[in-house]
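Missing here is one protein chain; the remaining ones are kept as they sit in the complex.
Our next item is subunit A:
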Amino acid sequence: MAYDKFEVLTSTAYPLPIENVDTDQIIPARFLKATERKGFGDNFFRDWRYDSEGNPIADFPLNDSKYKGSKILVGGKNFGSGSSREHAAWSVYDFGLRCVISSFFADIFRNNCLNIGVLPVQVSTEFAQTLFDAIEADPNTEIKVDLPNQKVTLVATGESESFQINGYKKGNMLNGFDDIDYLQSMKEEIASFGETRPF
């Protein structure tokens, strides 16, 4: 599915300094029953955003008006562990986020994000802490994520750090392309390879 191009994003950020946030928190399994990609943003972190009666928990960062409208989430270490459900990445996107920053990402979640136009930015533990501290001191703190230059910057102080992304995926994100476009273009090569497989 096509997504909007990602070049440079400057935004405030939601802080979520909890480690090992798993995909069952990002989108609980009972909300995976759709047959279309619709409405997953509503149930993003459902059980942390709402109490058992369905009332919003006001001080949970994703509900906190201080951060409303942010396009970046700064999460704790090992963000997105657990299931392969792409619904987790969809819920990030559908909630209105385009970038998740963490000191460490779970593998499949990171991959799913890249496939749907959410940029996972891995930074050092120290830089992640710098971001958390800055957001805590001032919720209007802006973070600039510059994909062409692979650099994330705390706008107010200019503190910055580089991040890694492979050239192919970077090209896709910059252009809003996905892997299927690429694979479709090499179907003959795949078919000849398929002939050689024994089973």
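One rule holds in what follows: contacts are C-beta pairs under 8 Å (C-beta built on N, C-alpha and C of every residue); 3 or more make two chains touch, one makes a residue touch a chain; residues count from 1.
Note that contacts and distances are computed from a predicted model.
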| item | value |
| --- | --- |
| Per UniProt, the name of the complex member that is left out, chosen from "3-isopropylmalate dehydratase", "NADH-quinone oxidoreductase subunit N", "AtuA-like ferredoxin-fold domain-containing protein" or "RNA polymerase sigma-70 factor (ECF subfamily)" | "3-isopropylmalate dehydratase" |
| Residues belonging to subunit A that touch the chain removed from view | 1, 17-20, 22, 24-25, 28-30, 32-37, 47, 52, 76-78, 81-87, 89, 104-108, 111-112, 115-116, 166-169, 178-180, 182-184, 186-187, 189-191, 193-194, 197-199 |
